[in-house]
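For this view, one protein chain was removed and the others were kept in their places.
The first chain written gets the first letter, and so on, giving A and B; residue counts start at 1 in each chain.
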Amino acid sequence: MPVEPRRLLEGYDTRSPAVAVLGSHSALQILHGARAEGLSTVLIVTRDRLWFYEQFSHLVDRFVVVDRWPDLCRDDVISELRRFSAILVPHGSLVEYVGIGCVMELRLPVFGLRNLFEVEADQRRKMGLLREAGIETPKQFRVGEGFKGLAIVKLGGAKGGRGYFLARTPEEVVKGVDALARSGVIRGPENVLVQEYVVGAPLYVHFFYSPILGRLELMGADIRYESNADGIGRLTPKYLEHLGIEPSFVVVGNIPVVLRESLLPKVMRFGQGFVEATKRLLPPGIIGPFCLEGVVTEDLRFLVFEFSGRIVAGTNLYVQGSPYSQLYWGEPMSMGRRIAREIRIASEEGRLGEVVT
Amino acid sequence: MPVEPRRLLEGYDTRSPAVAVLGSHSALQILHGARAEGLSTVLIVTRDRLWFYEQFSHLVDRFVVVDRWPDLCRDDVISELRRFSAILVPHGSLVEYVGIGCVMELRLPVFGLRNLFEVEADQRRKMGLLREAGIETPKQFRVGEGFKGLAIVKLGGAKGGRGYFLARTPEEVVKGVDALARSGVIRGPENVLVQEYVVGAPLYVHFFYSPILGRLELMGADIRYESNADGIGRLTPKYLEHLGIEPSFVVVGNIPVVLRESLLPKVMRFGQGFVEATKRLLPPGIIGPFCLEGVVTEDLRFLVFEFSGRIVAGTNLYVQGSPYSQLYWGEPMSMGRRIAREIRIASEEGRLGEVVT
Partner (left out) sequence: MPVEPRRLLEGYDTRSPAVAVLGSHSALQILHGARAEGLSTVLIVTRDRLWFYEQFSHLVDRFVVVDRWPDLCRDDVISELRRFSAILVPHGSLVEYVGIGCVMELRLPVFGLRNLFEVEADQRRKMGLLREAGIETPKQFRVGEGFKGLAIVKLGGAKGGRGYFLARTPEEVVKGVDALARSGVIRGPENVLVQEYVVGAPLYVHFFYSPILGRLELMGADIRYESNADGIGRLTPKYLEHLGIEPSFVVVGNIPVVLRESLLPKVMRFGQGFVEATKRLLPPGIIGPFCLEGVVTEDLRFLVFEFSGRIVAGTNLYVQGSPYSQLYWGEPMSMGRRIAREIRIASEEGRLGEVVT
């Protein structure tokens, strides 16, 4: 059971909170943003990566060095972080590195909606929340169920696309899932999501919901750069057939993109629907960054195949602000800085309890 | 017949003009740019999109709400805009939303070369102007005429690529055109352009011609992000064949790109040729933004398959300035801001009549 937000801030200097983050994913951006807003910073980092982050020590007030990531959940580490009045900013590596159990129990204020992480970790609940929000999603199938076109089989958690595969028939789905189960990657068919594979232009849209300002901001968009899916198109059929290669979807980086402006109202409606659905089903609702991840079809539908309930790595493109954040703020506003600004304003207004769970 | 520029500005406070734009395409960038230059702004917007643009009300001095886009052409709407000394900044949605007839007759000063919009709306005159400008273009065919390689069949107007299709033989062209005619999308073969489909790297180059400074500026470049053309390459032949899918070219967004510097002189020559050709054939010639849209072949030719005679949506990438505009201005200069600066300088120098038609 998550602790009460007010209890989490007990003993904190709420006029001078620090931003704490795990050394991975979007940590540099988050540290940079906190610095820009005048907040102090704590980096939790494993010994083997310390040398790397030390190159950015001008962005870090304190390094908390751990032997392994799950040490974050140890009482002494938590106590140390609490001494700094640290607010943990979650990113895509958090649950992956320390486990959902630790994250849910963690006696630290987390910037964001902690209950949402459990939903995000479960592909079926995830898609259910999207539909609840009135967001268009691709069709979903049971393992072995018939479908038209192509299906993509996905594994749970933020694995960066690892293990995902395509199938043309229900039999190919079953065969692939069996192989994953036999090799121990998954326990069984209940651990995969089978989704219609929609051909179109993949698109990842970054939002920030501010409980303090009571508004939703469109922060940017990106295209994931995936290995090998973004390499195979550079070969002609004869070479691909010679290699007998299968598409794979491991995220390697991100490419910037802007959307056709006439798509923005639709995209914002989806974002607002998401905010409302989390308020309804997971009160107090989303806090801060989230991402709707989908594909735009040739008839300009935006089919959302996944969401992230926290900062996504695609925002690393916009350390200097994005074409969209510029419209709201008129100054370079990264997602990391936006998070820090929300914390700063909440702190100044004595409302820190409203932005942590 | 377009009205005389001087007559269009009658009754205007030419020391304090406002920028007016339709709520679509690149409106946010244009509003943001006008604000940066200290101009007041008017947004013409349909009732159903008002909620969206109201989120950016800090960029808008006045909303002119209409029931449907063609209401722009109503006398009362025009009178209202004239009361604000509004200069209409045209973008890719203008002709599409209100029709070429309305745009040509509109009793409002338009920033840009209005006569060019008629040429742009006619695929054949469009290509003729490019050739007249000394710009290399792909081969062009009549419906049914023989060709080597591939052809692409395009429809008129700024439809964002909708309806475009590929053909391997003259028979496939005829068949596709017949289908479009039967379904009422086009009236007949005279409404399509059949062009050689050149394989290479697509490239969209943004220019700004300043009548006030008497110079052409290279403002940026982008790659259109199209559905499904930019999605199919992520699949191998066996999946594409299973789907039996055809490439389509609906623009969804834009991706930033810079050009090999040794291509820039060639690209600038084409830009200059375009400026000169419009001065010769459509005096006073182009005013402000335009875009040359083509493909760079492996022998580094730039074959221009289309142009836009006004701001393109690809400039939305550069709300904070582009790598090229930075070279001229040394400050963040978007295309929207560049337009506003031209209007501001023209206004200050009493030369507003030189930048509107």
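We adopt the following convention: contacts are C-beta pairs under 8 Å (C-beta built on N, C-alpha and C of every residue); 3 or more make two chains touch, one makes a residue touch a chain.
Just so it is clear, the model here is predicted, and its values are computed rather than measured.
Checked against the full complex, the one of A:Ile245, A:Leu281, A:Leu300 or A:Ile345 touching the unshown chain is A:Ile245.
Within the full complex, the residue among A:Val185, A:Leu235 or A:Leu281 touching the omitted chain is A:Leu235. Across the entire complex, the residue among B:Ile78, B:Cys102, B:Leu155 or B:Leu263 in touch with the chain not shown is B:Leu263.
Of the residues in chain B, those that touch the hidden partner chain are 149-150, 166, 168, 199-203, 215, 221, 223, 226, 229-230, 232-234, 237, 240-241, 245-247, 255-265, 268, 295-300, 320-321, 323-324, 326-328, 332. What chain A contributes to its contact with the hidden chain is residues 24-29, 32, 49, 51-52, 55-56, 59, 93, 160, 225-228, 230-239, 242-243, 245, 248, 250-256, 313, 316-320.
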